[in-house]
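Removed from the display is one protein chain of the complex; every other protein chain stays in position.
Note that the chains take the letters A, B and C in the order they are written out, and that residue 1 is the start of every chain.
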């Protein structure tokens, strides 16, 4: 890794920290947020220079996502830039779409879930394809101009990748809140007509690309968790030093000290795996590390979240207090991207 | 439950406590031990009055076995009186054999394991049966005059129950130590001739009896574990109050206090389930409780054992110290009678 | 110890079961089953059903106008009650204010307050916790200064469950700032309609509003509303803490939740999922152990022994198991929990998947179990000191 890159990443981390500090209310308006991200150049950041990106790759994404977790940002960087953008960047036919995504003029949601088989079916038609089916929990689809969807081709085993405008006839969106306040939608496709040119894959091979993008997605989600649990740890440690019970700071009680130490270790485990996964030069190793980082981020996140509430006590049960919001963030991430055990076989196949 | 029985059980518990206190070296000679048990009348204790027993049932067995665990007694009360005797007491054809077992003149080992399918095959012969196969880890077989074995009848699904003298031609015993110092043997049957009268079941129905005896076995083993972990808990608590580090008793450190509390709760869970299982009037409920008591005794035993060593520190790592012997007792019990997960489906089928 | 129930006991069980299931409205049961939010009216109308049979103040002795059940009947009542999806009845009147009044109150106080509690006329809340004094009651700051026939109360309570619905509060206040905390605290009954009281609901992480802040600004409380001696409030509070722990295992409720989760698993076609079955079985056995710890402690109290501090073990394990179950429900429904609907939680809107819809709110809500009623850390401190005798 060149020193140059190291420096760029350091600068990025500083920018992210400043950006998050300025939106510390945790209630950033997502629409405005997207424009700001575009202005900061972060929409160019994940993709290789060959396709017009900045080439900061997973290391850059990890820095941006840690900021998202830390600041509880609702901007859909993960589903739009990492998931949808990640697929587009791997499809030579999608170079125009990718360019629009990087400019921020087109916002593309990801109508596919990590580890799930396609829920849509594409039938060939004269002028292209007809898409039918339904995708649940498409993140931030209300902010998207289009969705990127996976569909099984006819009755075959082949999977195709399709770009569909959200205002296309036959597309319906049922929007709902996630338990942490982010939004998602169930997107229905009622024989939606898609032009042949909007099938973006090269007639197959989507699974391979998907596996790579899924690993990057899991790493990005792990980084989001990391940012969130870092705040939980810091706030809990600070609280334990200040809050008094029985005449002394609760952080002076040994059983609490040991639990705080274990929180710190669990945090460090995630930090180490995320850092290694983001920096790993070898694609196979990076993939395995990304999956491991995700799994560990959930294990650690559960412990740190539950301990953060317990150690804060009743105050953490209030809607106003930040602890609950961070706990919900990590919990929602887990349910969206899949519990640890669901990824065990993926990890074993990559290591 | 009659007050009379309650009183008898209380007297039994007192006798057990005195007996164990007198053999507190934990190195009781098993041969002598058996005679003493016979003299105390404990060999009559588990079986109903109808078959000549004292009718103290599982409650009585539980008291005797808690003493075994507490005193680390090597006398094979569990395999001989509970397992083999329990089967004999359920077979009308075995009344003579049972009488000899109760008198202590015949010692019968159990050549069958909880939850395992028969490993022997019995072929009909003119004068009875020929047994072939091998049973591993038959507890205390070196002290037995005979073994009680299960065998599949020919190529059928039927299981038969056979009594075989250990000095019968074709019987071989490979003796070995268990890791806690008790003894067991692998018993080989090389086409051993068994008289028709030594098949003790009524041509079938063995599985039903076996399931009852297995539940009683698991309860007895849970009681043995309970006795052992009670000592571990008491010794660890005492040690925590005496042993000083950093100028104060280690039991004054809060993190240690909480761990000792958790040991106490885990102990109480086993105590409660063993007591309930031993006293349950309904056979179905008693069976489910017995299995649950066994499972909980292993969960609790693992935690209490590992914590006992850790809290004692290096001293508990020595062969001379009692803690290690109790830990080994519970561990060997687990491997002999089966880890918790092996009994989950048994539990579900009985509740 | 004998665990066998008499024929009379069994008949009592059947009577409870029949009455409750005959009178539990289906709609209310559905709200409880799916962890939707209950209104004040949901509670009071159900409590009227109980009160009609004198089973609201179910633990009260006959001398206080209660049903005078034996300990065994109490246990059987709780078991039958927990097996059905009945709302958990509000405890502050029947299990806390009531017992303090009939144990330490004078005759006039008994005549004045007990009927309203027993007959579900008055809604009560508990004024213990303050900012800076949660598990540690010695740090209380709310003062009550004697002025003739009244106390003038100033200060603030927090985490006051249902203060927004309550007619009355029983309250710990400082009446003497000079002596050490344990001797300067008194126990007052405060009319929530008194001038100077402000109640502000606190929204919790599951979106509910059961907690409140209560502010006292020169609130005048008649001296005859003081229970027992001035300065003895600590004694009454301690009396209640042990009383409370005994009913805090929640085992019967957990047993019901366990069977609901098993039913959900079957409905989802996951009844053969090995990992799930294993977690369910594990929790079921842990719950069985809890139930039998409780039974044995009960049997000892029947024999005249007070459960005392040992009851803390039931609070610890009961809350741990309830939390594990609430987590298991989330894991079972996984991504189906992701749809958040306030309208569903308020039972204003149906759902195709009601079991999943309330799972996350319940998981979050249940975090309170190990915090309130004396945090589990405080319970462990009590056990360490009083049972294990560790210094």
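A few comments on the model shown:
Please note the rule applied: contacts are C-beta pairs under 8 Å (C-beta built on N, C-alpha and C of every residue); 3 or more make two chains touch, one makes a residue touch a chain.
Remember, it's a predicted structure, so these values are computed and weren't measured experimentally.
Of the candidate positions A:156, A:197 or A:272, contact with the hidden chain is made by A:272. Checked against the full complex, the candidates A:295, A:315 or A:331 give a single residue touching the omitted chain, namely A:295. Taking the complete complex into account, residues 113, 136-137, 176-179, 184, 244-247, 255-256, 306, 309-310, 313-314, 316-321, 324-325, 327-328, 331-332, 335-336, 339, 341 of chain B touch the chain not shown. Within the complete assembly, residues 1, 6, 237, 240-241, 249, 251-252, 254, 257-258, 260-262, 264-265, 268-273, 275-276, 279-281, 289, 292, 295-296, 341, 344, 347-348, 351 of chain A touch the chain that is not shown. What chain C contributes to its contact with the hidden chain is residues 274-275, 278.
In the analysis below, only the chains that are shown with their structure count from here on.
With centres set at the average Cα position, the gap from chain A to chain B is 54 Å. Among the residues of chain B, those touching two or more other chains are numbered 254, 257-258. For chain C, the set of residues that touch two or more other chains comprises 377, 380.
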